[in-house]
Each structure stands twice: as structure tokens, then as C-alpha cells.
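Just dropping this structure here.
Missing here is one protein chain; the remaining ones are kept as they sit in the complex.
Chain nomenclature is as follows: A and B, assigned in order of appearance, with residue numbering initiated at 1 for each chain independently.
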Amino acid sequence: MSRGNLEPEKEPVKNGTPPKIIAFLCNWCSYVGADMAGTTRLKQPEGVEVILVPCTGRMDPLFPMKALVEGAEGVLVSGCHPGECHHQDGNLYARRRLEVLKGFLPFMGFEEERFSYTWISASEGKKWQQVVTKFTERIKSLNGKKD
Amino acid sequence: MAGKPIEMRNKKTKEQLENLKTQVEETLSQVDFVIGYAKGYDVLHPTPLFVRSTKDAQALIWDDFCINNLATYLPSQKRPGGLFHPHEKIGLVVKGCDSRAVIQLLQEGIIDRENFKIIGISCQGKVDVKKLKNRVPIERVENAEIKEGSIELTVDSRGQKYPLEEVLYSKCLSCEYPTPLIYDRLVGGEGSLRSKGPKEFAQDPYHDVEEFEKKGVNERLDFWEQEFSRCLRCYACRDICPFCYCQFECIAQTRIPHWLSQKTASKENKFFHMFRAMHLAGRCTECGECERACPVDLPLLLLHKKMNKKVSELFGYKSGINPKLRPPLIIFQPEEKNIEEEKWE
Partner (left out) sequence: MRIGLFVCHCGNNIASTVDVKKVVQAGLKLPYVVFATDVDYVCSAPSQKNIEEAIQEKNLNRVVIAACSPHVHEETFRRVLKRAGLNPYLLQVANIREQCSWIHDNVIFATIKAIDLVKMAVAKVSHHEPLVAPKVGVEKRALVIGGGIAGIQAALDIAEGNIPVTLVEREPTIGGAMAKLDKAFPTLDCAACILTPKMAEVNQHENIELMVYSEIEDVKGYVGNFEVKIRKKASYVDYEKCVGCGICEQKCPSKASSKFNLGRGDGKAIYISFPQAVPKVATISPKHCIYFQRQKCRVCEKLCPADAVDFKMQDEIVTERFGAIVTATGYSLFDYSQYGEYGGGRYPDVMSGLQYERFLSPTGPSKGEIKRPSDGKKPETIVFVACVGSRDEAKGRPYCSAVCCMYTAKQAILTKEHLPESQIYVFYIDIRATGKLYEEFVRRAQEEYGVQYVRGRVSKIYTDNGKLKVRGADTLLGEPVEVDADLVVLATGFGASKGASTLAKKLGISHDSYGFFTESHPKLKPVETNTRGVFLAGACQSPKDIPATVAQASGVASKVLGALSKDQIETSPLVAAVDARRCIGCFQCLGVCPYKAIEEVALNNGAKIAEIIPTLCQGCGLCVATCNPGVISLNGFTDNQLISEVEAIVKG
């Protein structure tokens, strides 16, 4: 069985270097909430880098999948609370699609802690701080175990 | 692969064949052509047959190797000659598992019920040629007879006998729908398994998924890395699937959008199969044709069954059963009973 096509082993994470975490935030609620966390100077661990999407309805489950397959250490998705989507229903479709993805990723060898999705409104800067802090901790402890 | 033609002697399928020919001939008056099975390059590999006349119909066969899911021809994009022929009417021979694909395609609105006629045929299970290949040199099989729970082969003038549960397709061993769920005409009455398969399969169609889930996450990662390193990206799995009717526009091969490179690295191959599984979530009817078509024996059905299991757990939905339902990922509920919001305390 040829292993020539396999990717080389990833270097073990250097102590303290923030993990690479990608967060997809919806433009109307979560991105504004994350901005609000910034305006109120709520400190967060480094590592999360935000990609803006117009709505969680835009979240093709392929994006978190691609990110993880390409080596992202964690992926977060956040949108308006169900029932309050700026675009009526976008997040209600997203909820189904992302929950299915969440159940599928561990089957393919990705630890279930590496993908999460949540709902953060424009005024929930504090919740964003909480999510980022908790999620980054989870990823760091996963990487710690991986030696 | 010539050799001596192997006669399949099975009384029940022989009777069904005569009835089938009659039904096909009668259907011809209502459609432009009927798709059934004919002998392929050897007796173990039937091929689809396009019947346009009574004369054509004489070439029809029906035996224990007629595995092909002919429902894959229904979405007009997948027919030879290609796209958008809404005015032709088709007839189709379908088994129980195939009929689920027909129903699922109806659910998705991709076919109109008035444009096709179904000749359902009840089935007792089909023999997996790959499982025979593991046991005997196929090209030297002179005779094959199915008798009371086993298949008796004559290879190099010597008899070899195997219990049917060893050579039938795994999906047949846990078959829940031996009689088609949709048809205009039905051949053969109630189907029944000619043997009860291994206990764990007969009771739980997702047994293999559950076994796999007992492995640790790193073991699973290594397993898929190994498996997908064999993938050639031939796309046979996609091309044979009834639901990959975007096959000519598949995002595996586009630049806009550009999701995949054409590199056959295990990682890229894995991503292809993962997104195909995602696109088929709640739609795949587990016919297993993808696994059969794969030239390097990838365990694809395992992937799609896991996806279906998850969809079933979350939404109580099973594909290909009720044409009035809608595929679960293009609808939503304002409250989802089985989805709990993650807590972040």
C-alpha cells in the first residue's frame, strides 16, 4: 500500500503558540457581537480568526469541513439566535446542516471538540468572549494530549 | 473473460423472467423505451438493456446477478445523450432497493411521475461477484447453481459450495424491502430472503456503522487515511449514484467554485468523499452501487450509512420511503426536538 501521497506529520504545537481556529460569523448578529466585545475591551485568548459571512444560511457545511481537512485546529460558526435571523430562516437551515456535520466529523477521525456552532446576538459581546475563551482552551488541551 | 457460459438454474427467477418479458412488452405501448437487464460480457455481469420493441425484449434476463440500480437513469441529466429530455417516457425494471431511489427522486421533484412507468420485481437477494472473486478464479467457473441456501460452483470440473450468506451482497442480508415500494406493474409477488443472514445484520442494518464507532478517534483517522490513499478519483461512485445528477457539473471538478485540487492525495480524496456524503445526507437510499462500482474497493457505503443514521437520529427521517416528504436538509423546524443548543458555562 503506497503511502507516498500522504501529508507529512504536522509539527507538534510549540508551547504558547496560539492554535489556528477559524470562526465564521454572520454579519448582522454575531460579527456585531464580536465587535462589541472589542469595543468593551473584553480580553480573549489569541487563535480565533474571523471570516465574515452575510448569514449563517450562507454556511455551506463544506467550509468547516475544508478548514478541518486542510489543518485548521478548530472551527466555530456563530449566527443570530434561531427565530431572530435577520434573513428570516437562514440560521434554521444552518442549524440542521451544521448539526449533521457535527455528528459526521468524529466518524472521519476529527475529535468532536474541534467543531462547534453557537448563536450570538449583536448585544452578546460577553457571550462571545466566553465562547472564544472556552473553545480555545478546548483546542489547546486537545493539542496537549496529541503527543 | 469468455469461458463457458454459466447457466444459472433457479426455478423462481426463471418463472419471474417470463412474467417480466410480458410486462415489459405491454409497457412498451405506453413509453418510448424500457430499461431492463441483458447478458453482459459474461454471465456474472449483466448490463442494462434498452428495449424498444418486442424483439429487443427477448434479450431480457433476470437472475441472481442483476444488481444494477436502473433508477440511476431517471434524472434526465444522467441519460446517454444527456440533458433535458422532458418529453420522452421511460419504463424501468426495479427491485425493492431500487424503488427507494425512485421515491427519493420523486421527493426531490427531479422527475415527474407521469413520465415513467415502473415494473417492480420482487427480489431474493443478489450474489456479490467481488465476494466470489475472493473465493474462486471467476474466469474458470463452468457452472453455478443455487440450491437451498448455498451456491454450488463448478470450477475446473470440481464442485465448490458456499453458503449464500457468504456470497450475497451485505445489503441483501439486511434487506427490509424485498418487494418494490412503488410500481405500475409487479412481477413475482412477495419477495423473501432465501436465507436468513448473520443475526447481527438481519436485525440492525447499521451494525457495521456501530462497530466502526467503537474505534478510537485516531484509529478512525488512520483507517480513512489508508483507505483514501487508494482512491483514483475515477468518480465511478458519483457517476453511478442516482442522486449525483449534477455529475456533469460536479464541484469536484470545477474551478468556480474551486473546492478540490486534482491531486490524488489521501487528504483531497477524503474531502471529496466527505462532501459527497454531505450532499447525499438524508438522500442516499443505500443501494450500495457506489461500493460495487469502485475499482479499488473503498468502503463507501459505510460513510453514507453513517450519514443516514445521523439524519435518522436527528430528524426521524428515512430516505426513499414516502414520496410526499421533503429531504430534511432543505427544510427546517422552528423548534428542533433532537438538537440541543451547546452550553458555554
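The criterion applied here is as follows: a contact is a pair of C-beta atoms (placed from the backbone, for glycine too) under 8 Å apart; a residue touches a chain by one contact, two chains touch by 3 or more.
Given the structure is predicted, the values throughout are model-derived calculations rather than measurements.
Checked against the hidden chain, the listed residues B:Y37, B:W62 or B:W259 yield one contact partner: B:W259. Residues 77, 83-84, 86-87, 108-110, 245-246, 249-251, 254, 256-259, 279, 330 are the ones on subunit B that touch the missing chain.
Against the chain not displayed here, subunit A makes contact via residues 17-18, 20, 22, 28, 31-32, 34-39, 41-44, 46, 49-55, 57-60, 63, 66-67, 70-72, 80-81, 84, 86-90, 93-94, 97, 121, 123, 129.
Here is the rule we go by: only the chains that are shown with their structure count from here on.
In the complex of the two chains, the subunit A residues touching subunit B come out as 1-3, 5-7, 61-62, 65-66, 69-70, 82-83, 89, 92-93, 95-97, 99-101, 103-104, 106-111, 116-119, 127, 130-131, 134.
Across the interface of their complex, subunit A is touched by residues 212-213, 217-218, 220-226, 229-230, 259, 263-267, 270-271, 274-275, 277-278, 281-282, 303, 306-307, 310-311, 313-315, 328-330, 332-334, 336, 339, 341-342, 344-345 of subunit B.
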